[in-house]
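Handing you a structure now.
Every protein chain of the complex appears in place save one, which is left out.
Coming up: subunit A.
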């Protein structure tokens, strides 16, 4: 026991050390003196929250942490313990109902998680133990085990690849379930471990678990009998991550390095945290106010009671003597129980039913989103999906929209549009389906005016065929599902060229496939790899082979990639392709000038452009580069930096041979949608992993940047200009931009003017990932610059962040989310790289696009197309916000004027907690008499109809910043409630100055008093809602008039029968007698009218700014411009 504890202590110590040592197959190694098997955690994944034992206490604890539930529990307990005016059932039953339903729902969800965990943990895997293959449950894998994985299985833990069944010592994996990239990635075995896994004696030294999926540093010591241990470096390409799936490879062996909750997947697992809407926060704030009102009411009443009792004769009048028990009780205890009794009496001011109604409204309301046929996309046969109903109203509050570019703004179907070889433009004249434009098999490439020499052409096409990391998926007719596995970008065109052979390309980015396919159209077909030889079929149907010597991988900082190949005739060539900005400085200037024009034109047209360059390497050069690369690859520290240095050294002095343009088409109505969002006052930020030029052109195409927009760039390039330290330069640029965009602009601060017609200068801000990380991770005083950055961004209409890693996207969202005023953010994306920002933002929207379902699954709402965002926000969001805001205010209001008379009555009943209303009325008021109209309102109301909301995006600004739930509207509603409550009570009070209200001279008692007040109350609050209703469907008519009719019917019924189960027949014929009194009728009519009078006046005097009927929008626009004379835009159209 002690030892285990010590071990654990050591384990904790070990965690602090930078690296861990793993003994492959748990075999002691000669080099180490004492073999202590290190302790690592087991391979169990736990995502569930509860166990059978702790479910009840833990769940109840969590539920009662909600302020409302806790409050109701307290009230219930008070009712049970203390002698109170109302029975505990009135508050206990609804609370019990709510708690039980929630517990069942959460229990079911957790049971599903348990099931999923078990599925993973109990999965049988094959482990090599002393040379034998043993089947084990996945959760029993220990770090150091050698695990066998076969094709299409997922890896049970993080493994170092030791052996693969493929000849080229590689294996393919997809990480779709990790980062959503559905392409196949190549991973490599550690050299020299090929054979004899049984006898392999090795240790792996690697870093401690960390969540970055793309980072791994380690090394392997391989001990051979009596030699020096061989050291091999390990990188992310050797590491197979738990959760990834093995593809195209029969089986592999690997040694477990991280297990269970220490795997990168588990460390990256970001529980979908409960998102709460601003409305809920407002409710909680209002709740606190009402709680204060409640407590102060109870305090006032308690004080009054004891002050009043201290007067002579009132303590215990002879007609109402105390019982012995009451006399014996402690005074202070009595005071306390009196206080609690008052609390109970007034507790209806915060009704459980509000929470139930809000939940119901959200739940039912969300159906209208999924039912909306405008969201139905015939292509994928699906409509919108609502994953959470908690955020409906938040859709009407969005201030920042973070959108992904690829697949969201654009369609992510790449198409090779044109190329430029040696300054001559080659373009497909017709649509791509028409092959006539290309002379595929014979003759030169078609062209527009002139053409480059045949040699240049072929060199360019060869470069396209060689410089990539595309794999060919050979398929032998039997595999029908091939199309699904390759990114949906299937070599269908290849089928036309080579009808015999179905060809699919697998690549890490669709651009590469588009390029290879483009080359194929021009006659050069990439046939695939054959043990380090790339085979290319040229125009003459000859197969050329090139030995692949090195791949200088793509990375976002260099923004280019290269290959070094050796041709048949022994020439060593380097082909490089990359962004123009990264290629141009590395080639000869005169070549650049010829091509730059084409590249820039293509870029502004929104195409993704790449430049292609090449260079012949002499054998000395190659030898040097080769040595450098090998050395850098083995380095354990700073490997990346070293590699980069070598790359940069090799990729110089090239000659430019051409450029390509690939089109990524915009989504339908992308520009209109973005424009509408901007007019609605939202700021659109584009966060993309793509490069700046392309992203910029997309922004122009989407009209996010206008012609007049002044662009502020903050990229690696701008920072490198000065020749000084980057950080200093960064700070300097930031200060400059801040001055330009934040301090200088004319002081028109209105939000209305910042629309497309305004005279104010629009700013666009561009920043890239590298600069952003510099900004975030630099010197200690960076917080100042961070806030500068934020201010600049907030003053720009559009911000473009390019070259962003998924985590950086989330970082940006987080930064904005936590900035001053905590604006509501919305992220929209389609790929797994957007998941982090979808989870981070207040509202995450997934697009049911091509890149898998990861985004959809993690989103709050999923829509088939970007264009649907407009209706979702401007239409549904606006309406839901208005509906729920009204619902919340109305609920507080109607309970205030419900309870206020009861409070006032305490002054007339000796502060004795005498309820004014009968218990049935107290319970039914919120449940039956007044609940249905507001529910119907909150589901059906369209104060402005959907079409008008959509066509007038500026209407969205009317409800921005939680406008209907701020303190001033809340105060208005509260005052209204107080006014009406006072009116109800004192109106009836003056009537009762002579309680003989019938023509037979008989008098009315206290229950008649309460019933008259209650009748006025029910009619007033219902008619108040009727006045607010702008959209009367038959359902509204039914519930509003139905509620009133039901109240009348119920009151008759309730007072018309001697109820056998009731001890006190308080209301027996009270209601009927009330209706027999003309005075009662008259006072009810008078008070209802008087209560509504101020509202009617306001309604009439406040000219409705927006007509509600469906009519064309032109005259409406005119009308608004007339009704807003204060609009300070001097040059508006």
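Heads up, the rule we're going with is that a contact is a pair of C-beta atoms (placed from the backbone, for glycine too) under 8 Å apart; a residue touches a chain by one contact, two chains touch by 3 or more; residues count from 1.
Keep in mind that, in the parts below, contacts and distances are computed from a predicted model.
S.K.: What is the protein name, per UniProt, of the chain that does not appear here: "Auxin-responsive protein", "Radical S-adenosyl methionine domain-containing protein", "Cell cycle control protein" or "GTP binding elongation factor GUF1"?
M.R.: Matching "Auxin-responsive protein", "Radical S-adenosyl methionine domain-containing protein", "Cell cycle control protein" or "GTP binding elongation factor GUF1" to the record, the invisible chain is "Cell cycle control protein".
S.K.: So which of A:398, A:661 or A:997 would be touching the chain we can't see?
M.R.: Considering all chains, including the one not shown, the answer is A:997.
S.K.: Where the complex has a chain not shown, which of A:230, A:666 or A:1090 is the residue touching it?
M.R.: Candidates A:230, A:666 or A:1090; residue touching the omitted chain: A:1090.
S.K.: Quick one: say which of A:59, A:913 or A:962 touches the chain that got left out.
M.R.: Within the whole complex, the residue contacting the unshown chain is A:913.
S.K.: Can you say which of A:215, A:322 or A:630 touches the chain missing from this structure?
M.R.: Looking across A:215, A:322 or A:630, the contact with the absent chain belongs to A:322.
S.K.: Suppose we count only contacts with the excluded chain; which residues of subunit A make the list?
M.R.: Touching the missing chain: residues 85, 311-314, 317-324, 367-368, 370-373, 375-376, 381-383, 905, 908-910, 912-915, 940, 942, 946, 987, 989-1010, 1030-1036, 1058, 1063-1065, 1068-1069, 1073, 1077-1079, 1082-1083, 1086, 1089-1090, 1093, 1096-1097, 1099-1101, 1103-1104, 1107-1109, 1119, 1122.
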